[in-house]
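With one protein chain withheld, the remaining protein chains of the complex are depicted in position.
Up next, chain A:
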Amino acid sequence: MAQLTQRAATFQRTLSAAAVSSTRCLSTASTSPITVETSLPFTGHKIDPPSRSVETTPQELLSFFRDMALMRRMEIAADSLYKAKLIRGFCHLYDGQEAVAVGMEAAITRKDCIITAYRDHCIFLGRGGTLLESFSELMGRKDGCSKGKGGSMHFYKKEGGFYGGHGIVGAQVPLGCGLAFAQKYSKDENVTFAMYGDGAANQGQLFEALNMAALWDLPAILVCENNHYGMGTAEWRAAKSPAYYKRGDYVPGLKVDGMDALAVKQACKFAKSMPSRMDQLFSKWTPTGIMDTLCLILEAPIVRVMRLVVSD
């Protein structure tokens, strides 16, 4: 808890710094480029990190805000539905982690593939899914994206480059490397983002897949969303080394502030553009959705973008 309070204080400082240092005058429809500094610097492992200055536009910032706010509202609504027993089974929520989904989408195309674990509702939205498809699927209705047969953990949208939605912790990482294998085999100039949590970071199959991806030079980017909990167990009790971005050893890694959508966008753009198609290990700090109790940190990714939009 003390750790969380310390981070909250850091965020308050960086938020104010971002707001004060900007000299922007934003019009909502404007597509003129502006440059924003990420709130925290990147840290590289066996690689020079990208610049902290991110190119964006007011229109993009507004779309970030809208998308993240939509995702947040959807997850909170899902939480209420779950408590009302209209959603049964599992319901893993992504509120607090929206900046990762939104920042990633801004850097990639629908021809790039994303695969993730069971915290997949917002990734699905980012890949072109609709609210109707999401809520219907959560409640087991035939209008759901999987016609009600998948449920919370099994959203898919192959035509949008989204390959699920996987219930077995860590399984999505070799699958994601398989998608990258197929992209390379088919000579598509695209990449795959295989997302996983800090809990899955300890899985053996992740390292098996990482070895093969590095050996065969696959266009795979492994993204660790670190919310400091693996199911109900805190990170310090599960992982000897919490520096997940270094876990790739011979594979370059980047530590990114997952609360900052622009930092995520910069990092994903950087990873995608790597000329030698090395796969990378990211480590993003984000709080948990369901378990975090500190409101300021939950709000931070959306508030940060909001401040950028409205400041002048």
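Just so we're on the same page, contacts are C-beta pairs under 8 Å (C-beta built on N, C-alpha and C of every residue); 3 or more make two chains touch, one makes a residue touch a chain; residues count from 1.
The working rule: contacts and distances are computed from a predicted model.
Missing from the rendering is one chain, named in UniProt as "Pyruvate dehydrogenase E1 component subunit beta" (options: "Transcription initiation factor TFIID subunit 6", "Phosphatidylcholine:ceramide cholinephosphotransferase 1", "Sorting nexin-1" or "Pyruvate dehydrogenase E1 component subunit beta"). Contact with the omitted chain, checked across A:209, A:222, A:254 or A:267, is made by A:209. Check A:177, A:221 or A:271 against the missing chain and you find that the one touching it is A:177.
Mapped onto chain A, contacts with the missing chain fall at residues 87-90, 113, 115, 138-141, 145-154, 156-158, 163-168, 171, 173-183, 185-186, 204-205, 207-209, 211-212, 215-216.
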